[in-house]
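Shown here: the complex without one of its protein chains, the others still in place.
Each chain gets a letter, A and B, in the order it is written, and its residues are counted from 1.
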Amino acid sequence: MSEVLVVGSGAAGLFSSWLLARDGWPVIVVGKGTPSSAMSTGCLRRMPEACHEKALNFLADEGMPMVTGERTGISKLGTPFECWLSPSHSTWGPEGAPGSVTVVGFQGHPSLHPNLISSVLGHRGIRARPLTLPSTLPPDIPLTALFRDEGAWEGVATEVQRTEGGTVLLPAFLSRRDYWRLDWLERRCGRTVLEAVTPLEAPGQRLLDLMRARAIEAGASIWDGRTVTSLTVENGSVRTAIVRGGLEVREMEVGALVMATGGALVNGLGLNGRELADPFTAFKVLDDGDVLRGGYATEKGRLVSRSGNVVRNAAGAGDCVRAPCKGYGDGLPHAFESAWTAVKALEGA
Amino acid sequence: MRKDVLIIGGGATGAGIVRDLALRGVECALLEMGDYCHGASGGNHGLLHSGGRYAVTDPPSATECAKENAILRRTAPFCIEGTDGLFVSLPGDDPSFADPFLKGCKGSGVPAEELTAKEALSAEPGLSAEALRCIAVQDGSIDPFALVQANVDSAREAGAMVRNHCRVTDMVLEGGMVVRVKAFDRRSGEILTIVPEIVINAAGAWAPQVAAMAGCEVAMGLDQGSMLVVDGRLCGHVVNRLRPPSDGDITVPNHTATVLGTTSRPAASPEDVAPSRNDMELLLRETSAMLPALRHCRVVRAYGGVRPLPGRGGRGASRTFSLITDERAGNLLSVVGGKLTTYRLMAERVSDQVCNALGVRAGCRTRTEPLGPPVDEAGGSVSLARLRRKYGFKATTVSLADQRMLCSCEQVLRAEAQMVLAGPDALALSDVMRRTRAGMGYCQGLDCALSLQELMMEAGGTEPLASLTEFLEERERGQALASGDQLRQEVLRRHVLRGVFGLGERE
Partner (left out) sequence: MTDHGCIKCGSCLRACPVLSDPNGTGFPGPRTVGVDVPRFPERGRIGERALMCTMCHACEWACPSGLEITGAMLQLRAEVSPGLQLPGHLRMRENVRSFGRAVRTEFTGWREEGNRTLYFPGCIGLGPLAAMTTTASSLLTALGIEHDISSRAVCCGSPLLKVGALAEAKALQHRNMETLAAYERVITSCPGCTYQLREVYGVRAEHMVEVLKAKDLRSKVRGKWALQLPCHLKRGLSPWSAEALVHVLTGAGVDIVRLPVEDRCCGGGGGMLAGFPATARSMAHNKADAYRAAGVEGVITACPFCALNLGREGLRVLDVSEAVHAEKMR
């Protein structure tokens, strides 16, 4: 049978492809560029409706355990960060609030700002002390550069142990593979270790890496560095897609399509001035005058043509889809919910 | 404390006066309620006038501009980009404007030379191929913040007391003279009291409010103008429209950006600065006729300024200035009008008058005394090559031991922010921004805000959330009309700073 083409390899695309692949569909995920999910905090602010168990299943990770419930963490500004799902070292549950915190940063490196955070925590009534370790690392260089060997970690452990007790707050820079270091540091220093919650850094990328691994395990093919440049829609169905990768262009037949290209932020939706637009000029986009909430019109998950007819074999998921209740912090939960809806719509067809 | 002269208002006018007087040995003080250039000096398009613009309508003004242009280029080269200027006409423009323009320039001593369209296109490749007549003049691009700061630094060095974030709250009069002036110092939270011989009201659009504290009146027109900051230097010259003065007739290259200007409408108050969507569309439409690349540009920020004009205001008002005295407060002198390019001359005239009244014989030194060093692109990085442009003589106080970056958009070193934070003028993050340019680039502080606040904490700051929120809201004021790529940037910025970090109110 013709493949299901998932356009976009972010959270919505990968969750859709995992669901479809597990149900035996041949799935090709086409994506290019960093999706919004890879720039996220790696946490879900709220529980996605209807599909949360599936989502938990999807995000289960041995190397980096995920925890759910009423969780709170410390943001990179020192402000509270409340969420429903996070990696285990990012947040604490209702009983686990720290009484005092040692904030670890590296001189002149933006990965964490000990003085700023300590002050903000202090105003919140949490005793906090900055621990600024010497460093000459340029700001654009990822912090991993300082942690190439065991000695570097031993050095941090030693410095931490010199400080008074309390929770240790570290910059968030570890990959899934190295996440165990946080457990190691906890054992080594006998203190709770937390990672600061922040977007635009490692946490989003490692969430994405986890999702990709799960999708590939389930049997989806991922076509990296490729974009869908046009689609043909005939008689109410998507028929073919033109895919570009580098200098090469290929045409393929499409059995079904999940549009998960992302919002205007990642150029998934086009932006003319302040108005959203469909880059494929095939489907209806509703703007509502709000670049965050606007996107593809959907009917129970399926895309709608510009003339208003439901497209039989195409559905939309994620930021590219219109959702009046979408706001800051809703990106990931909405991605899962809409992907679930989209897949049900396609499987029902 | 006693001072011979108290100057109220730290724009170009006030700063120029305090410097001039201090260099003449007068004991003076300047108080500015916000950061320097709070008013019109910080809300213009940074044009160093050649005088061409006034050659026909206001020849004395044109002559003044031409002379002061040369003086500033000599004494303050560091804050001036000697871009020179072009006046170009396009099909549909009044063809009878060009010849009187040339004649007017000649007559008022404004250097001007006609070029063929081909020569103009060669000098300015981004110019529209439809350019008809082209006249070269000596416009330049000037950084008002650096200029005013240099005046402040020079005045301090000569013994003046200069403070920003000090708002004059009231004046006490006795016998028809101002005997005491009170001001609230935001830094310390305390009330300052100054006992002045003479008070100079250089508060620009706020001059009527200040004068009212002494029971006096200043008649003034307020006129709002809008400008757009576009990312990238899309012209090498200042490009003007060769037609009678109108909206959207100028583009000015400035650091890493191009400023498009300007519009004109009556302003309800000095704070009535906000540009409208119409202004933005008009500016883009008109300027892109001269420079077609502007059709696909990224507007980083829309801002406005209020021009204080003597008398009733409006586009036709004379731009020369006036000194207003009022018998209700004999020692209060209000300075009204003027423009950035001729600030020094204004300051000289006011200072002459003040020195006369005080019996001070020393003459004006600002015509020749350097305000800053020549620009010399020293150093092996973009950051180092730019230090003099921003800090003038103070460039040498930036430590080069650690050359790590703070702001990528504007290639600002951490050491620059540290130098500014160690000085007397930085209270808020936006003070650091105006001097270092951190946060002025296209990301409008997304990347550097937290790092900048950390530096402030290291320098003894105490209220980081309030400080960051103030900075965030200040940057957001220019984003209300964001579209295209700048709208994408703004979505990300809000998501990170408000959505995740919870600054201001979570939306």
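Simple rule for what comes next: a residue touches a chain if its C-beta (ideal position, glycine included) is under 8 Å from a C-beta of that chain, and two chains touch if they have at least 3 such contacts.
Keep in mind it's a predicted model, so treat the numbers as computed, not measured.
Asker: I'm checking contacts with the chain that's been left out. Which of B:N240, B:Q411, B:S430 or B:S451 qualifies?
Answerer: B:Q411
Asker: Can you tell me which of B:G215, B:G330, B:G379 or B:G504 touches the chain that was removed from the display?
Answerer: Reading the full complex, the residue touching the unseen chain is B:G379.
Asker: Among the options B:R233, B:R328 or B:R367, which residue touches the chain absent from this view?
Answerer: Once the missing chain is taken into account, the touching residue is B:R233.
Asker: Considering the whole complex, which of A:V266, A:A315, A:L332 or A:A345 touches the chain not shown?
Answerer: A:V266
Asker: Since one chain isn't shown, list which residues of chain A touch it in the complete complex.
Answerer: 32-36, 38-39, 137-138, 140-142, 144-145, 148, 200-202, 205, 223-226, 245-248, 250, 262, 265-267
Asker: Footprint of the hidden chain on chain B, which residues?
Answerer: Touch with the absent chain occurs at residues 81, 231-233, 256, 297-298, 377, 379-382, 384-386, 405, 408-409, 411, 441-443, 446-447, 485, 488-489, 492.
Here is the rule we use: only the chains that are shown with their structure count from here on.
Asker: Could you tell me the distance, in whole angstrom, between the mean C-alpha positions of chain A and chain B?
Answerer: Taking the average C-alpha coordinate of chain A and of chain B, the gap between them is 43 Å.
Asker: Quick one: in the complex, what on chain B touches chain A?
Answerer: Result: residues 402, 404-406, 408, 414, 450-451, 453-454, 457-458, 461-462, 464-465, 468, 482-485, 487-488, 491-492, 494-496, 498-503, 506-507 of chain B touch chain A.
Asker: In the complex, go through chain A and note every residue touching chain B.
Answerer: For this pair, the touching residues of chain A are 39, 41, 75-81, 108, 110, 113-116, 119-120, 123, 136, 138-140, 197-200, 263-265, 267, 271-274, 291-292, 327-329.
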